[in-house]
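One structure coming up, written as structure tokens, with questions to follow.
The complex is shown incomplete by one protein chain, all other protein chains being positioned as in the whole.
So that you can tell them apart, the chains are marked A, B, C and D in the order they are listed, and the count of residues begins at 1 in each.
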Amino acid sequence: MWEIIKTATPQIIAAGIRYTIPLTLLSFAGGIFLGVITALIKLVVPSGNPVKKGLIRILQGIAYFYVWLFRSTPLLVQLFIIFFGLPNLGIKLPAFTAAVITFSLNTGAYSSETIRAALLSVPSDQWDAAYSLGMTETSVLWRIIFPQAVRIALPPLSNEFIGLVKDTSLASSITIVEMFTVAQQIEAKNYEPLVMYMLVAALYAVLCSVLSLLQGWLERRTSRYAQEGDEAVD
Amino acid sequence: MWEIIKTATPQIIAAGIRYTIPLTLLSFAGGIFLGVITALIKLVVPSGNPVKKGLIRILQGIAYFYVWLFRSTPLLVQLFIIFFGLPNLGIKLPAFTAAVITFSLNTGAYSSETIRAALLSVPSDQWDAAYSLGMTETSVLWRIIFPQAVRIALPPLSNEFIGLVKDTSLASSITIVEMFTVAQQIEAKNYEPLVMYMLVAALYAVLCSVLSLLQGWLERRTSRYAQEGDEAVD
Amino acid sequence: MKRLIKLEHVNKAYRQHQALDDVSVSFDDGQTTVIVGPSGSGKSTLLRTINLLTQPDSGTLSIDDLAVDFAKPISSAQKIAMRKKTGMVFQNWNLFPNLTVRGNIMEGPTVVLKQSKTEAAAHADELLKSVDLLETADRYPNQLSGGQQQRISICRALAMQPECLLLDEPTSALDPEMETQVLRVLLELAKQKQAMVVVTHNMVFARAVAERIVFVENGRIRYDGSSDGFFNATDERIRHFLAGISLSEGSSMA
Amino acid sequence: MKRLIKLEHVNKAYRQHQALDDVSVSFDDGQTTVIVGPSGSGKSTLLRTINLLTQPDSGTLSIDDLAVDFAKPISSAQKIAMRKKTGMVFQNWNLFPNLTVRGNIMEGPTVVLKQSKTEAAAHADELLKSVDLLETADRYPNQLSGGQQQRISICRALAMQPECLLLDEPTSALDPEMETQVLRVLLELAKQKQAMVVVTHNMVFARAVAERIVFVENGRIRYDGSSDGFFNATDERIRHFLAGISLSEGSSMA
Partner (left out) sequence: GQKSSQNSAKLVTSKTLTIGLEGTYAPYSYREDGKLKGFEVDLGKDLAKEMGLKVKFMPTQFDSLVAGVQSNKFDMIINNMGITKARQKKFLFSTPYIYSQSVLITKSNNTKIKSVHDLKGVKMVEGTGTDNWIQAEKFGGKIVSSPEFATSMNMLRDGRAQATINSKEAFAYYVKQKSGADLKATDISTKDIPATKEGIMMNKDNTGLQKQTNKALEKLRQNGTLKKLSEKYFGTDITEK
């Protein structure tokens, strides 16, 4: 058994460095970007002149449809359609690109809901106070609302990040040989699925633990200002 | 193509009713239960006499380990080990039971983080006010903190619920023939993966849309009291 | 008169700052005590200590027949037992945003005192009427003005029929008319020998309700005695503190 | 004197309730106006309207050379331009919990007025000194007492050097000493011809600062005139409103 682990580990790690990690990082960055944009679009109250109002309504329609579509369908199917289906429309993407796009869109749809909730959790008093200083919406968002929302959004977003690390294994269905696939290939030769699964789980655990530590650190940083001293649950 | 859809749809729906839906509902209920318990254990500040303090510390250790373990390892591996691995220790579970247990534990680990964040987002003033009335911790939690936290937790929890619906497809790896597996089996004969994938996606979408509508309704219900009228983003 | 609440040698430090500095003070049954002092002197911390919302570093507290030593851990049951004897009105009101106005007032009586819903609701409406807010009973707190929320938080505390009422700035958001109304409520309570500890910056109000005044500065008690004694004190520090009123009065209350 | 802020025929209804009922009022440059009125009469709503935080159903507002019609949508740019002319102190302080005290005060000057960090910080510290809170500069708001937060929110508004300062209950959490201090700050500003609109329940304070008094009731303006005229009014309603002070004064300010 040790023999198996010794030979398999470097191969799986190599696949992790080559695919799992870049896929995760790129897709999460893309997903958060889409998630923030989508959350903001959903939260805007249509106002201004009729043209602007109409435009906002259309954008909101798109945002709702996008979130619905990508939350409602299996990630595997999304990957499949973007990789195998789009060529029918003449769009032929390399597997890695297709994977990054799909994972970003999927993460964006899910995280937009989390971000929306976190933004809503900041009391509207804070908007008032910042607006009263003459700050623009963008400034208010960036400087006042986001820093407070991040504290609330961090744990669920970490969930999504850590989930994404493992979802990247679905990329194997569109020919990307990531960690899990490598483990399966090795397993197909040694017929020790339990050992291989535990090994790949351990390697994922290392990756995710690093992320959990990062989450803990970020949480402490972003809640420096929160109540200290008196206990909540006693 | 219509022929394929017409014959495949009832079979996939049957699998959904037989496995996907009960699996999801049972596991989500179990997961939320575990998530709430775990979140509360994590949030308690150890106090009281040394024995109680020690006990709380041990429980917290278990909670941290549990969340770490189930967030850090792939769900597929968890399923695999609980179904195929535990028999080595003499614990032999039927596939459905193993699936419910695994999905519950997994959902519990993820949702505990979401719930923890939501509970933290309720200002400590609210604890003060409720405590000052002489309410017990349990009453404060149930009657004051939870109703306010639910508003914040709903969108990320819905994400987890909707994610779970689709994750149940992994149960196929432990001999449960859920919607996705049925689709793949039919596809094995007609060689139309794209059509079959789109079909199964559409059926998932119907299921998830119902859940999204439910989320929307719950959100409106739980935020009846929140600021109405003045816009946040203008 | 019976000692109802007794604090002895209470200390509370926040990192750099000594918020309560060896405070020993007691409050009597049936008496109205007003606590005054500069902003940041520790008045709210003192009230929170009595309510066991803040745990000081050392000292003891007894309320009625119950006592705790702050140097030791305090059990939840003990906290609840002691909290039931007092009712708190917060400086920031702290209404429950998820409950209606009536729900806010009924919460304690139904959950803690196990009153029936109808009984609690009837009592809540009575209290609401006494502060002129019956028509807001079904609204949520964020649909109310500051002064309205303030009054409702007083009702919420009163609904618990506590042995001692602790009020932190109960009139700060109230107009003179309302102030008078709240004053009347408190004076009526005083007449019924309801013990009260009131933190206020409003010296006119203080004079009107106080049977006794406690002056806090820098976490220490500087004066503890009769209301008249305080307002006519020769002590330099108190005179300076009170100078504010005279200045305002002098400068334009011609 | 120049009309700085002018509201005309402003209406605002919350479902059941008419918070502002055909309000027309204007505020002059260099003048200190105090708005008084019963709790829930619409004072905060009026200030929020001037600051474009609440959009009334109808009416117009002009500040200096800018004007808006509330019946129509208002662009963000227009809102910002108008908000820059006023500075707001909220009834509930609304400090930014994620910024330190100094950060709260510097936020507007650096982000909106594009001042340099050092310049803004220096000015912030100056303001903090004027309200005796320089030592709290690096703390976060939730580590401060109510009165301390109140004063910092005044500093935050002043840091923007607005043409008109809007203050909602600026002294409600302040002790007499601090009240005097804030009063001095406001009087000093008044001397420099800083326009101010102050909502207050504190009639002593109102008398001290007001050049003009606006009395609001049920969303309507009932009195708009000189301070002396108000306090010596023969109008039944005003006399009744003011009775609060006399009662308190009469009953125990012997």
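Simple rule for what comes next: a contact is a pair of C-beta atoms (placed from the backbone, for glycine too) under 8 Å apart; a residue touches a chain by one contact, two chains touch by 3 or more.
Remember, predicted model here, so these are calculated numbers, not experimental data.
Contacts of the undisplayed chain with visible chains (whole complex): A, B.
Of the candidate positions B:124, B:190, B:209 or B:223, contact with the unshown chain belongs to B:190. One of A:33, A:64 or A:84 touches the chain omitted from the figure, and that residue is A:84.
Only one of B:20, B:38 or B:181 touches the absent chain when the whole complex is considered: B:181. Touch with the hidden chain on the side of chain B covers residues 7, 10-11, 14, 80, 83-85, 87-88, 172-175, 177, 181-182, 184-193. Taking the whole complex into account, chain A touches the unshown chain at residues 84, 87, 92, 95, 172-173, 175, 177, 181, 184-191, 193-194, 197.
The definition used in the following text is that only the chains that are shown with their structure count from here on.
Chain geometry summary: the mean Cα position of chain B and that of chain C are 44 Å apart. Centre to centre, using the average C-alpha position, chain B and chain D are separated by 48 Å.
Touching of two or more other chains is recorded for residues 14, 53, 76, 79, 92, 143 of chain C. Of all residues in chain A, those touching 2 or more other chains are 47, 137, 226-227, 230, 234, listed in ascending order. Looking at the complex, you find that chain D touches chain C at residues 14, 36-40, 43-44, 91-92, 143-148, 150-151, 169, 171-180, 183, 201-205, 207-208, 227, 240-245, 247-249, 251-253.
Considering their complex, residues 48, 51-53, 73, 75-76, 79-80, 83-84, 86-88, 90, 92, 94-99, 107-108, 111-112, 140-143, 156-157, 160 of chain C touch chain B. Of all the residues in chain B, the ones that touch chain C in their complex are 47-49, 53, 125-126, 128-137, 139, 143-144, 147-148, 224-228.
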